[in-house]
Structures are given as C-alpha cells and as structure tokens.
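With one protein chain held back, the other chains of the complex are shown just where they sit.
Residue numbering begins at 1 within each chain, and the chains themselves are lettered A and B in the order written.
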Amino acid sequence: MLTFTIRRLLTAVPTLLFISLVIFLLLELAPGDPMAQVPLTVPPEVKQRMREALGLGEPVPVRFYKWLVQMFWIEPKVFIDWMTRDSWLLGWLPDTALYSGEQRVISWQTRSPVMDIIVQRLPQTLWVVGMAYVIGVLIALPIGIISAYRQYSVFDQVGTFVSMIGFSIPPFFSGVVVIVIFSVQLGWFPSIYDTTHRVVDWETFKVQISQMVMPVMVLALQTTAQISRFMRASMLDNLGQDYVRTARAKGMRERTVVLIHVLRNSMIPVVTVIALGVPSIFGGAIITEQIFKVNGIGQLFITALKANDLPMVLTVAFIFAFLIVLFNLIADVLYGVLDPRIRYD
Amino acid sequence: MTDQTATADPAPVKAAKERGQWADVWAQFRTHKGALIGSGVFLTIVATVLFGPYIWTVDPGYQDFRSRNMRHILACFSLPWGEIASCFTSPDTAAVNVTWVHPLGTDNIGRDTLARLLFGGRISMAVGLTAMAIALLLGTLIGILSGYFRRIDGPLMRLTDLFLALPLLPLLLVMVLLFRERLSSAFGPEGGIFILIVCGIGITSWMPTARIVRGDVLALKEREFVLAARSIGTRPARMILRHVLPNVMSPIMVSATLGIATAIITESALSFLGLGFPPDFPTWGRLLNDGVQYMQQYPERVVWPGALISVVVLSVNYIGDGLRDALDPRIRGL
Partner (left out) sequence: MKLRTALFGAAASIAATGAWADAHEGERGRDGQLNIIYWQAPSTLNPFLSGGTKEVESASLIIEPLVRFNPQGEMVAWLAEDIPTVENGGVAEDLTSITWTLKEGVQWSDGTPLTSEDVIFTWEYCTHPEGGCAQSSYFDGVSDVVAVDDRTIRVEFSSPKPFPYTAFVGSESPIIQKAQFQECLGARAPECTDANFGPIGTGPFVVTDFRPNDVVTYEANPNFREEGKPAFASVNFKGGGDALAAARSVLETGEFDYAWNLQLAPEVLDQLAAAGNGQVVTAFATSVERLHLNQTDPDASLGEGRATMDHPHPFLTDPRVGQALSMAIDRQLIVDVGYGAAGQVTCNVLPAPEAYASTANDACKTQDMEGAKALLEEAGWTDEDGDGVREKDGERLSVLYQTSTNAVRQDTQAIIKQLWEELGVEVELRNIDASVFFGGDPGSPDTFQKFFADIEMYTNNFAGVDPEAYMANWRCSEIPSPETQWQGSNIQRFCSEEYDALVTQMSETAGLEERAELAKQMNDMIMQSYSIIPLVHRGNPSAHANSLGGIEMNDWDAEIWNIKDWYRQDG
C-alpha cells in the first residue's frame, strides 16, 4: 500500500500539470473577453489598450509558461516567507525573505494577487460550506444505516421522501424559501451574511451561528439526501450477505454485526462519495453562496468566470484539481483499509 | 437460502433459465408496492406530457396580453365561504383574478401555465432521462473497466480526475462554440440544441458514478464467488455481465435517481446562462427558475414545476428501489 501511495503521488505531478494545461486551453478556447463588463460608453480603442495592459497581447504558450512560473515558483516563495514571518507554527524561524517583488499571479479584475483574495475568502467558505458538509455527513450516515436496517419502516419511508424532495428541489428555490420564512416572516436570521464579522466572545459567536444557520441548512439538506441514499443502498446490499448470517449464527450481538461488520463493508461507495464531495467544500457552493451573499470561493469563482478573469479562474480551478486528485487518492487508500483484500500492486 | 448462492455459480442451464430469470424479476418487482405506485405515477406523467398537448391545445408560447398574471382556479378557495361557489361558476366577476380559460393561471406576459407545464414536461423529461442514461452508461462502463482491469485503472481514473476538475461553464461554452452551428444544420435548431444539452450534461456528470462503481468492483472482484468463477475459466465479458454488474446495481440505481434530478436542474441553469433552449421554450427547471421571484405573490408558479420535478424524482427512486430488490437474487429467492 505504501509503494502504491508513493507511486500515485509521483504520477500526480504530471497529471496535475496536464490538467492545468487542459483547463488553460479550455479557457483560451472558450469565447469571452475580460472587457465584457466594461460599459459600452468606453470606446473600443480604450478597451484594446486595457487588454494589452493585462498582457493579452502575448502568445498563448508564453502566458501559460508565465502562469506556471508564478504559480509554482513565486507563490511558494511568498508562502514560505509568510510561514516564517507571521504564522504561529513556524514564526520562530528567521524570516526567509525569499520573495523579492517578482510578479505574482495577478487577477485581471482586481489587479491584485489572486492568492491573497483566495486566502481572504477561505474563512467564510470553510465555516459555511465545510460546516454544512460535516453536518450533512453526520446526519446522513445514521439515517442511511437505520433506513436500511429497518427497510420499508415508517422511518425509512419518511427518510426516503424527505431526502428525495430535498435533493430534487434546487437551492435557488429552497434558499429563497428559507429566507422568506425565517428572515422576512419570522425575522429570526439575517438574510445577508456579514463576512467582516469577527467572533471574539459569546455574543458574537451567537451572531455568527445565526447568520450561518440558513445557508448551512440548505446545503446540508443536499449532502444529507445524497449520502444517505448511497449509505442505505450499500447497507442493504451487505445486510443480505452470507457473512452476516454467519456472524449472527456465531451469536454476535446485533449491534456488533450491524455497526462493525456490515457498516465497514458498506462504506466503500460512501467513502467514494464523501471523498468526491470534500474538494467541493473548497470550491464553495455557487448558488447558495449567491443567495445568502456569503461571498466565499464559489462566488469568487463565478464572478471571475463571468468577468473572464483567466488567471483567477485558472488558479482556483487548479487548486480544486489538486484537491480532487488528493482526495481520490485518499479514497483509494481507504478502500484498502476498509477491505484488506483490495490490492493495487 | 443456501441454494441461492447458485447465482454465483456459472449456471449450466442457460437458455431455458434466462427467460425464467426475467419473469422472476418481474414477479418480484410486482410485489414491491412502492415500485408499482412509482411506475404508475411515472407512466402517468409520461403519458400526460406526451398526449396532454393534443388535448389541451393552447399554444404554450401564445401570450394573452389581456389576461396577464392570472391566478389558478383553486385560488377561489381563498375567498370567504359565500363567494367560493360563484367564483367557480362565474370567475370573471370574482374578487380573485381567475378564469377557466387558464385553469392553472398565466405568467407575467399572459402565457398559459398549464400548456407550458405540459410542453415543458416533454423537454425536461426527455433531457432528464437521456442525460441520465448517457451519464450512467459512461460512468458504469468506465467504472467497471477501471475496477476490473488493473492495467487501465490508472489512465481511466486520471481521466476521471481531469473531468472532475474541468470547470463546467467554459466547457459548455466551448461545446456550444464548436458544435452548435454544425448540429443545428444537421438536426434543426431545436434538435441540435437538445443533443448539445444532453451530451453536455451527460459527459460532465458521469464521474461520480464511475468512481463509485469502480470502488465496488475493486472489492467485489476479490470476493470468493468471483474468484471461483474465474478459476473455472469464465471470460471477462461474461464475468462482468453475469457476476459483477448485478452486484453493483444498487449504487447505479441511486446514481440514476439523483442523476435525473441533477439533469433537470442543470438544464434550467444552462438556459439561464443562455446555453440552453431558445428563450421561449419552457422547461420545468426554467419555469421554476422564473417563478422564484414571484414566489410570495404567485406561489403556484414555483409549486407546480417544483412538485412535478420532485414527483418524477420520487417515482424514479421507488422504481429504482423495486428494480434493485427484483434484481437481487437473494431477495428474489425468498
């Protein structure tokens, strides 16, 4: 398993380079213009000069090479400098001062470093989307297990009904419904998320929770619906297996049979689904973020796409790709842990 | 019960048993109440959207400018007791804005909601089912190949990673750019867009299915019955069809159910971005999308399409449940 992991990590490097090349070419090929949002009152010649100021005049391979250098050579330097200067982890080390003013990855919309904006967006994304995912998974697993164990019971039927409706109602609808109910009618929660809010004491913590409730609720509903269905289906498959009967026949406690043996063997598809979902935490939730004005990475990505802000889109998409490759690798390793018969070598 | 492991056995009596197997599946499927009701509802919806427009012949694109923003006829029940009956008999004089000409009401430019729901249903159902089928086929195929044949596992899974990482919007924009003209000259503007949308959704949503199926196959192929089948020289194609595929049916069924909902919603997101059908083409997702801003005044504009999407997804889910049970040899044998 170790050699497998090492080999996969090594192949990940060319894979990621290839993926970033494909994304870059895709964005190049896609129609669009960073000047699309500039008002029509700005004359075409001025727009042309603005494009040149963004570096759009240079040939495609040069621009890709520049991005590679900025992303894999200059940005790490900035990061190491930050680690040794401001972070609590390595701040005691002498300042490395590797970065000396070279051009970083610059966003076309804001003309500022892309990485700084991503770092600025991370807190709200992790708080809201990450929390929703954790809650969604924590609710989904027991629902799936109980639904399968008591198949066709009232609990199962209600669970099926709610999760299917939850999944088939898109967030652009459910989000507005909860805002109308909880913000407009009841006035319990704010409809607009304040990204500048700082949690310093109990009171501010309560404010933070109240502004997170609605987006987390909407997002967690989707996650719960999806994962509980896979959990249920997989448990059902395993509950009928011979080894379950053998285990029961040996006089094992029902609890042990279900929660240790069956659950462990049913986890493979669920682990896959969870691992597929984790990178999308970073990717944010485009529609839900928009509805609740959370302005996390999802909103950053969609505004960058609409503004054809190529460096921003490419960088976010690359980080996303990195997480996908990483978590799919983790899932593959977990398969081996869950079912030692699975071998890759 | 023990004799049920016979399915894991390369059944020696083939031809005769094969037909019997499907009869068995049907017999088991029939006993599943949820599946029967689900199929009934599903077929009713299909029949309604297929034949409905021939019965309710109002043109879904026609704008009756004088009756804009009509409520649905059931809005009569919001009136005081005494006025309800007269509202139904002579809606023109009622205190709510209703008419029998448009029983489900009209939208803000006077298009008949019932006609739009019927017509939109055709497109949404067609897009949902076809796109789901494409995604499922691709996903299952790649998942099984990748899980079963170790040599192509690496390349296929890296391909999956690539597709997972591609941003959807630019991908679709590029597809539109490259293929719209060619497809619409070959299949007409609507046919061309249908193919484009269905393929677009299909090839951008097969990856989770592929990963899930592969994970299951990886575990499955180390099971005793597979090893046994292999040791007696079963060929890979037969192994996959007879032993592997039936055992990964349940995650595929779940993917199918979730896939329909995703496809219908994605279609509406696409037309919202101008990548979908022409703007005067109603679909359920689009009706829902357009209705959201009127939710407080005209709740029916979101309730009808939202409920229809949910009912379709629910019924497919129950059909999937029934099929899964019916295809599961252990349950069928009981």
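Basically, a contact is a pair of C-beta atoms (placed from the backbone, for glycine too) under 8 Å apart; a residue touches a chain by one contact, two chains touch by 3 or more.
Predicted model, so just to flag it, every value in this text is computed and none were measured.
Undergrad: Pick out which of A:Asn295, A:Thr315 or A:Asn328 touches the chain that's been left out of the picture.
TA: Selected residue, touching the omitted chain: A:Asn295.
Undergrad: Out of A:Val42, A:Leu93 or A:Ile181, which is the one that touches the chain we can't see?
TA: A:Val42
Undergrad: For review purposes, identify every residue of subunit A that touches the missing chain, sorted by number.
TA: Its contact residues with the unshown chain are 29, 31-54, 101, 106-107, 109-113, 116-117, 120-121, 176, 179, 183-184, 187, 190-192, 194-196, 289-295, 299-300, 303, 305-308.
Undergrad: Residues on subunit B that touch the omitted chain in the whole complex?
TA: Touching the chain left out of view, subunit B contributes residues 61-63, 65, 68-69, 108-109, 111, 173, 177, 181, 189, 272-275, 278-280, 290, 292-294, 296-297.
We adopt the following convention: only the chains that are shown with their structure count from here on.
Undergrad: Tell me, which parts of subunit B touch subunit A in their complex?
TA: Its residues touching subunit A are 1, 5, 34, 150, 153-154, 157-158, 160-162, 164-167, 169-171, 173-174, 177, 207-208, 211-212, 214-216, 218-219, 222-223, 247, 250-251, 253-254, 257-258, 261, 264-265, 268, 285, 288-289, 292, 295-296, 302, 306, 309-310, 312-314, 317, 324, 328, 330-331.
Undergrad: Name, in rising order, each residue of subunit A that touches subunit B in their complex.
TA: Spelled out, the residues of subunit A in touch with subunit B are 11, 15, 18-19, 22-23, 26-27, 29-32, 152, 160-161, 164-165, 167-170, 172-173, 176-177, 180, 226, 229-230, 233-234, 236-237, 240, 242, 245, 265, 268-269, 271-273, 276, 279, 301, 305, 313, 317, 320-321, 324-325, 328, 331, 335, 339, 341-344.
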